[in-house]
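The structure under discussion appears below in the form of structure tokens.
The other protein chains are all here in position, but one chain of the complex has been omitted.
Chain nomenclature is as follows: A, B and C, assigned in order of appearance, with residue numbering initiated at 1 for each chain independently.
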Amino acid sequence: MTDALKQRVFEANMALPAYGLVTFTWGNVSGIDRKRGLVVIKPSGVEYEKMQATDMVVVNLRGEVVEGRYRPSSDTATHLELYARFPELGGIVHTHSTHATSWAQAGVAIPALGTTHADYFAGEIPCTRPLSRHEVNGEYELETGKVIAAALTGIDPLHMPGILVAQHGPFCWGATPEQAVHNAVVLEEVAKMAWITGSIRRNQTPMDDYLMHKHFSRKHGPDAYYGQK
Amino acid sequence: MTDALKQRVFEANMALPAYGLVTFTWGNVSGIDRKRGLVVIKPSGVEYEKMQATDMVVVNLRGEVVEGRYRPSSDTATHLELYARFPELGGIVHTHSTHATSWAQAGVAIPALGTTHADYFAGEIPCTRPLSRHEVNGEYELETGKVIAAALTGIDPLHMPGILVAQHGPFCWGATPEQAVHNAVVLEEVAKMAWITGSIRRNQTPMDDYLMHKHFSRKHGPDAYYGQK
Amino acid sequence: MTDALKQRVFEANMALPAYGLVTFTWGNVSGIDRKRGLVVIKPSGVEYEKMQATDMVVVNLRGEVVEGRYRPSSDTATHLELYARFPELGGIVHTHSTHATSWAQAGVAIPALGTTHADYFAGEIPCTRPLSRHEVNGEYELETGKVIAAALTGIDPLHMPGILVAQHGPFCWGATPEQAVHNAVVLEEVAKMAWITGSIRRNQTPMDDYLMHKHFSRKHGPDAYYGQK
Partner (left out) sequence: MTDALKQRVFEANMALPAYGLVTFTWGNVSGIDRKRGLVVIKPSGVEYEKMQATDMVVVNLRGEVVEGRYRPSSDTATHLELYARFPELGGIVHTHSTHATSWAQAGVAIPALGTTHADYFAGEIPCTRPLSRHEVNGEYELETGKVIAAALTGIDPLHMPGILVAQHGPFCWGATPEQAVHNAVVLEEVAKMAWITGSIRRNQTPMDDYLMHKHFSRKHGPDAYYGQK
């Protein structure tokens, strides 16, 4: 079973450069096997061109390496914190994709401006508060996970499958590693469009809330009618 | 005859990712056989990489599936409304292409700023009004078609072969599915240039109307002299 | 001899889509054989994917087709006017490349902001005045050539191997068709950088004139020392 998840997480990682979301090794995907309490994640700093499925690292929920010859991603503690807080999550992605990272650097939430956004994100995409000096100098990656979780208070994470970490970049997630990558692609495209929209018309107001809910529910939930049954 | 149209509509759909106009499944093309009263359209939510000509869905003018194992595009009612209103149309395209969608999100018509625009669009490219809550919560896709038609009042649709739906994205059309796709490519490029132009010079005035008419008529109508006879 | 020039002009035309300078058929290259008084130019509206060297059209200096089964580019009269005015020119290119066209639509000359610009263009790249209604409705393409020539008054065209036609797009040239294409690539990149520079710092002042002359003369004229002897 771990082999199957390693293969899936490997393929999800390889999708990041294929979709143009990462430069060099600036990204990682993980997946979780909730029954066995194991997380599979990209090894730290290994080049995509040379990476193989067998290089994926398996850690337990305390972050201890259970299987694999490499160190896990330096962001592993962030992933684990998010899995612990949100049982809905099956996969998590972190990238420094150009446009989402630019919004994170600006420290501004991405407003919901159109149906492309609303098809996946049921509201504006939050930007976390900056981490404090104490948090950065302490268990930095764990604190990053906590700050993300705080920004999601009261929000269903599958209705808001991504966030911006201020001064850093995006994290996305989904019910599976594949959906997490899918959402990372959407976030990058939505971030690009929101930048251009704001350049055409400064401070454009958000879309109508009834249109936003209509589009989100076209693709999600009991009344969804997009796609095949 | 339906097989031939299915092949053409299939190829027109496959041109969308080839031209960089769609991410994932965010687009659809249809074509109409006016004599038989049948419309061929992309199935809903099917991935381009796996799609085949035989997957195209045939519907009648009431939107009932006549042929095909898939559900038709969720935007089918919009296409049907446009075919009903405008007998000149032989093909329709909907995408979420980056720059055209950004103008739609800004809710701003694309001004005619140069000959690239005027070669295809005889004036500024309109943006519809936002749909009302009632329209969105009712027959949403049908109402979208009605709002587009309203924005085209008094305009020859082949002189204005595309439009922006506010808070949503572009629809384009033409005498054939192939021309509709061609116009979608042009709209995206014109939208990109208009954004950059506005960034170089805020609130640039539109081009001279006599230059606009000259260029449109170089390529269209009885006095056209661009291309081969 | 015409065959050799047809081959060169064909290859120069094919370089336009390869360099990303044209969408569909929106561009053309010509070359001149000054001894024989013949100009070879792209046929009008023929798709690049299907075009062959034997499709190039040969016209004399009055614009009459001397050889070839197609109509010449609709912009032929502009090319001929420029060849007549400037004996230094051996090749001419017209495109609607994205960033150069955006400056033309803004009606703003591209300021000399850095050495990339100065390596090829010895000063700001002019934008013509808009054509008058009379000029547009008369011999439009010929008048376009005249307006370009007027904007180059007192300028060595090989020191300023390109220009923006207001509300339209760029024309570039050189001693050969190959150099004309080279300059069209440079103009597009310089236009892109100037747009971004202006977005980082509004109304940036032009570069120091002594740096501009230094760089231009590093690559051009008797004191050039860039490249191989």
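Here is the rule we use: a residue touches a chain if its C-beta (ideal position, glycine included) is under 8 Å from a C-beta of that chain, and two chains touch if they have at least 3 such contacts.
Because the structure is a prediction, the values reported are computed rather than measured.
Judged over the whole assembly, touch between the missing chain and the shown ones holds for A, C.
In the complete assembly, the contact with the undisplayed chain comes from A:140, out of A:140, A:210 or A:226. Only one residue from A:101, A:116, A:183 or A:204 touches the chain missing from this view: A:101. The chain not shown here touches subunit C at positions 113-116, 182, 185-186, 189, 192-194, 196-197, 199-201, 204, 207-208, 210-211, 214, 218, 225-229.
Although one chain is not displayed, subunit A still touches it through residues 23-26, 43-46, 70-71, 74, 96, 98-99, 101-108, 130-131, 133, 136-137, 140, 167-169, 195, 198-199.
We take it that only the chains that are shown with their structure count from here on.
Shown here, the protein chains touch in a chain-like sequence that does not close on itself. Centrality by Cα centroid goes to chain B. With each centre defined as the average position of its C-alpha atoms, the distance from subunit A to subunit B rounds to 33 Å.
Looking at subunit C, no residue sits in touch with two or more other chains.
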